[in-house]
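The structure appears below as structure tokens.
Just one protein chain is left out here, and the rest sit where they should.
What follows is chain A.
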């Protein structure tokens, strides 16, 4: 069997596994966010918080909960890193500098997990487990909560009430993320991912002498890193490191983990709005883009255009032998079309066009299938835009799921859409215009520009992967990327919740013969087209300067 066929079969196996999980996990999550019964342990947690989980919140209250929880999260994680030098269990690592501590705190609280530090030499046990891994859970939980609030906006009428933030967030942890992580972590350990607290220790070598390893609670962090679409690696090489991703099977398993919640949430959405077919239409749009991108990525990586790859005879630079070109392509597309940002290979050493596909995946807004929660709400905002465009074509007030898309709704959706491109393009332009940021580039020419465009695309879209040749541990990059992450996460959430609020206040509009049937393939096609055209128009000039120039030259 050739590597191309093996790559295709791995993609098919992945799709089969995701299809098997779709109904049970989607149903389970619908039950989690619809049930009015609290588990005993959840009641203890609510008592600890001092919040009543049954109080319904309108959108401003829900938003205040999101923001308060996240502000505290950033401050706590910042302080933990600043105090690392005096905390026990820090392996003797020193405290993190203020700019890098801010960057990392913003990064993990916003579900981005951009890392300007080397995991091996910067973060001790306490910061890794009690700081970073905790945000892996709760940032994902916040994302799901906001998505559920938007779904309730469609499902509910004449109320404006969107549920309770504390309850949605806590249940995401206790009933979805935590149980899945325990199982996944144990599977990973069985395959070779390390899980210990032995710290830095010496191990013998074949040729004599010693090598020094950094042990740690890697498997427990690896599991939630993928399930919560976080992507922050324990080690610098992330999922390329054999201790994070030891076998071909764990590689496929990790791709499965990072896709399963975002895809299955479309089922949850369908159930909660009373029509699973609506969920299928969204799922179809996500799957079309995902499969299309994987096919393109495999094609360009197997074709391996580029001077160095031509000499080598394959695009194996930055790729692991056990994983190979095919599975690395699937991983790269899946991690950039979700908000994960974990990498099992060096994206910077992909072919010019391959790097461009990873970039474009993030620039689509990470909606195919997107991050835990953020993928669903991003895609639903795009659906609102697509319905609006269709409405303009026929001159009729558009509706989606029985709700009118009026001025208020389209303003929220349009603002949502503008935030990340503005951040990416303005900050990239600023970095290119100033004299010093360019010193951080490893590569020159088109690829050097791509390193910076990639960094801001990754930060503003909360992805976290990198063209890692860029030395991002400078005050400029730590600060501006940190701001891009915070604004790119929370401004869109403001507009999503505002949209949810105005939808929930409406009366339902009964469907008529003139209503666009949003559960049909025609709508899926319209949605995919709208996504590609809007993103294409926004980013084409920037992409032409970077990956397209590099890809076409070779």
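The rule is short, and it goes like this: a residue touches a chain if its C-beta (ideal position, glycine included) is under 8 Å from a C-beta of that chain, and two chains touch if they have at least 3 such contacts; residues count from 1.
The criterion applied here is as follows: contacts and distances are computed from a predicted model.
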Chain left out of the displayed complex - its UniProt protein name, from "Cobalt ECF transporter T component CbiQ", "Cytochrome c domain-containing protein", "Potassium-transporting ATPase KdpC subunit" or "Thiamine transport system permease protein": "Potassium-transporting ATPase KdpC subunit"
Of A:18, A:343 or A:484, which residue touches the hidden chain? A:343
Among the options A:94, A:397 or A:475, which residue touches the chain absent from this view? A:94
Among the options A:214, A:229, A:502 or A:518, the absent chain makes contact with A:214
Out of A:88, A:204 or A:435, the sole contact with the unshown chain comes from A:204
The missing chain sits against chain A at residues 1, 3, 5-6, 9-10, 13, 45, 48-51, 64-65, 68-73, 76, 92-94, 118, 120-122, 129-131, 133-134, 137-138, 166, 169-170, 173-174, 178, 181-182, 185-186, 189-198, 200, 203-207, 211-215, 217, 219-221, 224, 235-237, 240-243, 246-249, 251-252, 304-309, 311-324, 326-328, 343-346, 348-349, 351-352, 355, 442-443, 445, 447, 467-469, 550, 553-554
